[in-house]
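This structure is in structure tokens; I'll ask about it shortly.
All protein chains of the complex are present and in place, except for one that has been dropped.
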Amino acid sequence: MSVPLLDVENLRIALSQGGKSYGAVEDVSFSIAPGETLGLVGESGCGKSITALAVMGLLRPPLSLGGGRITLEGGDIHDLPPAKLRQLRGKRIAMIFQEPMTALNPLSTVGRQIAEMFVLHAGANWSEATDRAVEALRQVHVPSPERRVKDFPHQLSGGMRQRVMIAIALACSPDLLIADEPTTALDVTVQAEIVDLMQELCAAKGTAILMISHDLGLVANMCRRVAVMYAGRIVEQQAAADIFDRPRHPYTRGLIASLPRLGARVAHGRQRLQEISGVVPAITAFPAGCRFSPRCQRATDVCQSNDPPPTPLPENGLVRCHHHG
Amino acid sequence: MLAVLLRRLLNIIPTVGAVILLIFVLFSVIPGSFTSTGAEDGRMLDPQVMERMRKEMGLDDPILERFGRYVGHTLVGDLGKSFRTREPVTKLIADRLWPSFKLALAAMGFAVLVGVPLGFIAALKPGGLIDSVSMMVAVSGLSLAQFWLGLMMMYLFGLLLGWLPSFGYGDGGPRYLILPALALGVGPMALLARTTRAAVLDVLNADFVRTARSKGMAETRVVTWHVMRNALVLVITTIGLQFGSLMGTAVVVEKLFSWPGLGSLLVDSVFQRDIPAVQGCILVIVLFFLAINTLVDLAYAAIDPRIRYA
Partner (left out) sequence: MKFRANLYIGGAFFATAVIVGVLAPVIATHDPVFDANLMNAEIPPGWEYPFGTDAQGRDIYSRVVHGARISLTVGLVAQCINSIIGVTLGLTAGYWGGWWDDLVSGLTNLMLAIPSLIFALAIMAILGPGLVSLLIALGLTSWSYSCRLARAQVLSLKSQGYVQAARILGYSDLRIMFTQLLPNILGPLIVIATLGAGGSILAEAALSFLGLGIRPPYPSWGSMLSDAREQITTAPWLSIFPGLAIFITVLGLNLLGDGLRDILDPQSRERTS
């Protein structure tokens, strides 16, 4: 097997609160091959965003790296000194965030914010960088890029701003793009455009994508493999096609069942939307045993006392459940 | 930018009008303002003299006429004649403008040059030693009577150690300015330290700072270019607002140090029941404050494009 681009092994992220340390994310492992798209799915608070921040080395107190290995093309990056880690950011791993409204500096023109990438990583001077910024805007299909370059973020629409973010992130052709809920704050039609744009550009540059979202449908369309997170753990990981046809974990099943389906009413008559009852446990109060057991319809005694270990599935999949399958 | 300026000026006009009205109502309408002259301080005015002054001031004319006259005179810069010295109030005020201005500028300069960096450094390492110490200093600075601080400094540096003159304007040299400016600047300095700290902490946690870090930007650059500029907006607003309370405190500090400024003129005039002088002083002080606020708005617009291209 070829060397994966990104390999995360037994990642643990600690949260320190009130003098005690909690495991916000535990025993998380996944890998992404060069040019591959992996989806990371889960509800708010399951730890997917902070996993992304951990890969970037952007965790800030009270969160910190509590264990595990992160390697990029075989080289350890989790214990690199900050200066070396900084050199990777933007150049080899880039990230785009959920709120384009607040993710850009309101006092700088968008052109300058894109140009910054070239100055930082490609050794360009400001004038060259600005030219390349115009080009970058063109690549993300922003109309009249020469004029847009001088605009301030508040003068652009949400979709435009996200395009700018993508331009910034892909400016130096990184190996990996981490996208943390990039479409959640956008209108549905714009969502589709942004997703298409990301796929187009990343395919052209050979950039792998780690797509984080709570939207299972979105991820299914975009990603080759999908990992489902719950309460700080990956509970299931499979190829996208398989995960929809044969979800193995009760949580995944619940997620898929709760998706409203177009045409379902015609086919099956009026039905209640399926839900997963209960709420996500707080980091400070994870249940003993399987973390999903309080909400699981198939929970038995062993689920409440024993934390299920990961069971490997074909094609690099895994599932954490005593009653999977 | 011009649009911002014009808009601001337009907004000020009703406020200025209201201030003029208020001053008029307070001092020229409320009965007894003038005729009680003398009764309090023990100086009694001869009733005939008082009658003559009433006629001269036109105090028996209908209110609207008096108001019209007042506004008319004010608009052309005639603030009346001082009761005490019979000189035009404008001249009295003009003599005092520069010392007051100097003092205010020096005090605010001190406040900004010490308070803002202090708050900034405190925010970069929250919970650290510098943070705790500077915030303790700040809350203390806000809690003491500034004239008390001035009094103690006057004794320590002026009388005991003899390093600085203990009061007065002297020849206008900087040595005379130091103690009053410090006493006056401590309050704004303390507030600026706290406000800057809060603003910087807020910005440090903002999304776009996270974006900047994710671009691989060095932390120093993130802090100077992204954080400072964005925090500056709130800091500048505070500076403008602080000028108001500064001018209030200046009245007391000027009196303490016998500083020949507008503040001490105001206090003296109040004691001497010199109504035109009191009215004139208050008007000029308020106008000055409004002018400062306008400048602050312009600076704000210069920095924040969201205001410029609203």
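Labels for the chains are A and B, by order of writing; each one numbers its residues from 1.
Note that a contact is a pair of C-beta atoms (placed from the backbone, for glycine too) under 8 Å apart; a residue touches a chain by one contact, two chains touch by 3 or more.
For clarity, every value in this text was computed on a predicted model and none was experimentally measured.
Contact with the chain not shown here comes from a single listed residue; of B:L5, B:I121 or B:L201, that residue is B:L201. Of the listed residues B:L164, B:I236 or B:I285, the one in contact with the hidden chain in the full complex is B:I285. The set of subunit B residues touching the chain not shown comprises 14-15, 18-19, 22-23, 26-27, 30, 33, 36, 40, 126-127, 139-140, 142-145, 147-149, 151-152, 154-155, 159-160, 197-198, 201-202, 205, 244-249, 251-252, 255-256, 266-267, 270-271, 273, 278, 282, 285-286, 289-290.
Just so it is clear, only the chains that are shown with their structure count from here on.
Those residues of subunit B that touch subunit A in the shared complex are 206-208, 210-218, 226, 229-230, 303-306, 309. Those residues of subunit A whose C-beta lies close enough to touch subunit B in the complex are 56, 58, 86-91, 94-95, 97, 99, 102-107, 116-117, 120-121, 152, 154-155, 165, 168.
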